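To start, the structure under review is shown below, and the notes come after it.
Only a single protein chain was left out; the remaining protein chains are all shown in position.
Each chain carries a letter (A, B and C) given by its place in the written order, and its residues are counted from 1.
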């Protein structure tokens, strides 16, 4: 297993450095924005719900050397990938394999939470996050569907999060074809965030 | 002067925290991507060419506590804003007031350079950056025009930068109007980057 | 009053040819897409709900010389603008001034309907449209908010429209500044459509 020593202070590790399998991954430009909305501290306790390949969890672990990152993932394939990527990047992430709501209940308290996947229980999960977040704790939801986008905004507001914000991100990347730069779109992502005040 | 203690490890300081005047500013989501493409180390020497309000320089200064940030800006109004923002965020940035090419020549060597404005001398500036960058040094150009986009790609390739890459970033932000979230677009930005290998 | 003879077969009349006032207008590129989703016939009876400046109604009137276009608008300012634009482009549009749901009830039947504004009664309006549309009739909703986007999709599906579709449209236009082309974004629009089968 090739090890990678990522010595940079800035998030946005290139996608191709991660082991990916067939699990969808948050692209590096979107990850940079997502992590910026999380506003991590070096001692933050961060939960990644629906961690997928673990790309966000791993970046968070590097940014929070005095904190802790917990990744919740219900698919075996995802759990294996997160584990592999942790080894590759030599970071420690606590991996919880199972249902998001169930696993969230088992965590006592955290400062930051990113929801990348919810398995259809989004509202319950957001309520649980609100209950468990510390004061000034932050939540970020990454959505690729219009329904999760809408429900996240509605839930965050209803449950009582402050500074609820939604941004849409459309990134396209140039791919070199001969002397031409062909622009290829990444699917749009909606990044919703809020603060427990 | 209100001071702000930005204790987070992640870039993407909210736009409204900066003193802005009438100078255009790189928006927070774009700044997060730009800084991620710069791949800063804690000891990087960073040059910000056409620093504007200084928002990128200030974030860089916070990310590189053992390095140094130099901001070049030709407009008096910009210089004053950078100075104000440095005071506000309590970071140190060396400010060079004047023509970009002229000021770049006076700097011995640096590890990272971000070009946010070029005053029409883009090609000369990129060549100067190549000459002064250390090995594995990185350049990022932020462009809002099609001409700077094209010229940057052409120049970076011709001069010999490796891993030349261009991404376009279209962000829209939700603004609450009553119970509605109205999506407002930020102008598209092109982020071009390369490495001196 | 300057009269304009628009002799083209293709929709997408330039924005600046319309009298606009302070009323928001569907931009020409979005109008071209919106009208394409409406699939107008030369004899279509078309209703424009929340017609604003009347730009869509006027293009529809030109495309349906053997049909009829009815524009519903509740603001006096809008009604005056639609009237002015009809004179300018020398087309006939029946203008109904008042509440959308109320006015829709007074129309017997129509083949196409575009909803550009709903005054908060979106669900009732969509139901009314379904009731009044002829077989194979088409509905298009243009939305600038996430709530109208979501509600439109939900309603169209629940009420029984077929081929429900949503596209997001992000257009930026080059503005010449000296020898540079500065890209300026138009706010994103969501275009939702369906068919009564």
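For this structure, a couple of remarks:
By our rule, a contact is a pair of C-beta atoms (placed from the backbone, for glycine too) under 8 Å apart; a residue touches a chain by one contact, two chains touch by 3 or more.
Keep in mind that what you see is a predicted model, and the values were worked out from it rather than measured.
Contact with the chain not shown here comes from a single listed residue; of C:20, C:41 or C:83, that residue is C:41.
Considering the full assembly, C:169 is the residue among C:4, C:107 or C:169 that touches the omitted chain. Looking at A:50, A:116 or A:188, the residue that reaches the missing chain in the full complex is A:188.
Contact between chain A and the absent chain runs through residues 144-148, 170, 172, 174, 177, 179-188.
Within the entire complex, the positions of chain C that touch the omitted partner chain are 7-12, 28-29, 32-33, 35-42, 63-64, 153, 165-174, 181, 183. The chain not shown here touches chain B at positions 146-147, 149-150, 153, 166, 168, 170, 188.
As a convention for this text, only the chains that are shown with their structure count from here on.
Our note on geometry: chain B versus chain C, Cα centroid distance of 41 Å, whole angstroms. In chain B, the residues that touch at least two other chains are 170, 172, 174, 181, 183.
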